[in-house]
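One protein chain is absent from this view; the other protein chains keep their places.
And then chain A:
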Amino acid sequence: MSSNTFKYPTIYNFPPFFTKQPNLQTFQIQLQIWQDLILDYCKFYKIWSLSINGQPNTTTTSITDDDDDGEEDVDNDDIDIDVDISKNSIFKNDKIERYAKSDFILDIINHMIKNGKCEWIDANNHKFGLFIYWYTLEEWADKLYDWIDNTGQNNTVLTLYEIRKSELTENQEFNNINLNLLIKILEILVKLNKALILKDDSGSIVGVKFS
């Protein structure tokens, strides 16, 4: 078995797992397992955002992304995917022919939002999907700053592209990070006075300087 494929836990093949359980206690446990599963799944495939159907999101960049249009396609290609997960929904198990109903999915998402494990990309428009925080933003910020610190890049200016795509970050977890997510992380660092965002005249970000 290839280790490139996500190994679902046994519970994933248990048919009642896809039904909203009438028992409240069971339901809470079920939500928690779903949350853990989704986080694990996204972390494994480096899925930064999910659509509401449970598919990896490809449209998130459309809001503010000023990178070239082919960017996201490149992203997807960079992930070593044996199975075409972009078409597979986590909420659908073809093996046992079960899928979670939309109201149940909403329950799961709300549960995760409550626990700070995900966030609507646009709270007013759910079709853009969700950011999945397998690490919280603060944790990401720590990771990013640790890397800067460890590699002695304090006081150097880096472009966002360098952080996301360059060879420097190849072995880092935030390699290939979603652009909008990265901006959110950088904003946290700015608040902590650990970074400075450099913008051009039109207001778009050109680089970041870590202190």
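Please note the rule applied: a contact is a pair of C-beta atoms (placed from the backbone, for glycine too) under 8 Å apart; a residue touches a chain by one contact, two chains touch by 3 or more; residues count from 1.
By definition in this document, contacts and distances are computed from a predicted model.
Visitor: One chain of this complex is not shown here; going by its UniProt record, which of these names is it: "Charged multivesicular body protein 6 isoform X1", "RBR-type E3 ubiquitin transferase", "DNA-directed RNA polymerase subunit" or "Vacuolar protein-sorting-associated protein 36"?
Guide: Of the names offered in "Charged multivesicular body protein 6 isoform X1", "RBR-type E3 ubiquitin transferase", "DNA-directed RNA polymerase subunit" or "Vacuolar protein-sorting-associated protein 36", the one UniProt assigns to the missing chain is "Vacuolar protein-sorting-associated protein 36".
Visitor: Which residue from A:98, A:126 or A:209 sits in contact with the chain not drawn here?
Guide: Considering all chains, including the one not shown, the answer is A:98.
Visitor: Which positions on chain A touch the chain that was left off?
Guide: Interface residues of chain A facing the absent chain: 1, 3-4, 7, 9-11, 13-19, 21-23, 25-26, 28-30, 32-33, 35-37, 39-40, 44, 98, 115-117, 134-136, 138-139, 143, 171, 173.
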